[in-house]
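All protein chains but one are shown in place.
On to subunit A.
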Amino acid sequence: MKPALYGEYSGAAFRERRAELAFAQGGGRSALVRQVTPYPFHVTRPFALDAARPDLATLYLQSASGGIYRGDRLELDLAVRPGAAAHVTSQAATVVHHTGAQRARQITRLSVAEGAFAALTLDPLILFPGAELTVETSVHLGPGALAILAEGVAAHDFSGAGRPFGELCAETSVFGPDGELLLADRSTVPGAEFAELLGPGMAAYGSALLLGPEGRLPDPAALEAALDAVGCLAAACPAPNGAGLSVRMIAPNGGRIVTGVETVFALGAEAMLGISPARRRK
């Protein structure tokens, strides 16, 4: 599609789709035992990319359409069953187009069972002018479960006129083994205020949660230093109710957030799984 048409295209709008993925441990690996991926969801087969942890399955989640459109409601249920280990990542950034009067919704439910490891690391959402999006993510942790969530957003006006996106409304809730709320990261930001709240020269934002007990988490100062080194102004601190670590990242563009998300995953996997993970090529 020509950039001039980005704002007008709405051929794939108002989709209500729900994808389901489930991993289970068996035979020394984590198998994808359930896969429901209606259009526009598309996944690769699971890869075992880390020789030191062959049981860690890595799956690339792709969008077969050109992004998220007005009125879309895209749901993903991801379950990692007891003892399994899975990393789901995106193939590329996702564009959110002008949504007009019908905001789009992206809903993710992640369940990490007892003794399981899950990572959901996503390239940034690129919010075009007029895009209004609600992102709801809930995480349910079993006893001894470990999880990494990392994602981001960037504002971009393809016309170069600096027009803002409409509004981003986000909520990430994490629940413990007894169903108790451990943390709720909620925000609403109008596009017109986004750049001001990030600071001079910044246009992208990322957040990450590393969920697990203190002994299985990276050192916050080391994480900040590693993120600084890849061009993200970042901060890491203990999350509420002993849930783990919370990370904020601010960057001049979405590309830096992509690298920041990779860095969070690398350091998180090292602390949680004791391996230095192979680069997830995209």
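What we mean here is this: a contact is a pair of C-beta atoms (placed from the backbone, for glycine too) under 8 Å apart; a residue touches a chain by one contact, two chains touch by 3 or more; residues count from 1.
By our rule, contacts and distances are computed from a predicted model.
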Original post:
Unshown chain, UniProt name, "Sulfite oxidase", "1-acyl-sn-glycerol-3-phosphate acyltransferase", "Urease accessory protein UreF" or "ABC transporter permease"?
Top reply: "Urease accessory protein UreF"
**OP:** Check each of A:80, A:239, A:258 or A:273 against the chain that is not shown and name the one that touches it.
**Re:** A:239
Original post:
Out of A:61, A:74, A:183 or A:226, which touches the unshown chain?
Top reply: A:183
**OP:** Against the chain that's been left off, what residues of subunit A make contact? List them.
**Re:** 171, 181-189, 193, 196-200, 202, 205, 221, 224, 233-241, 246, 248, 250
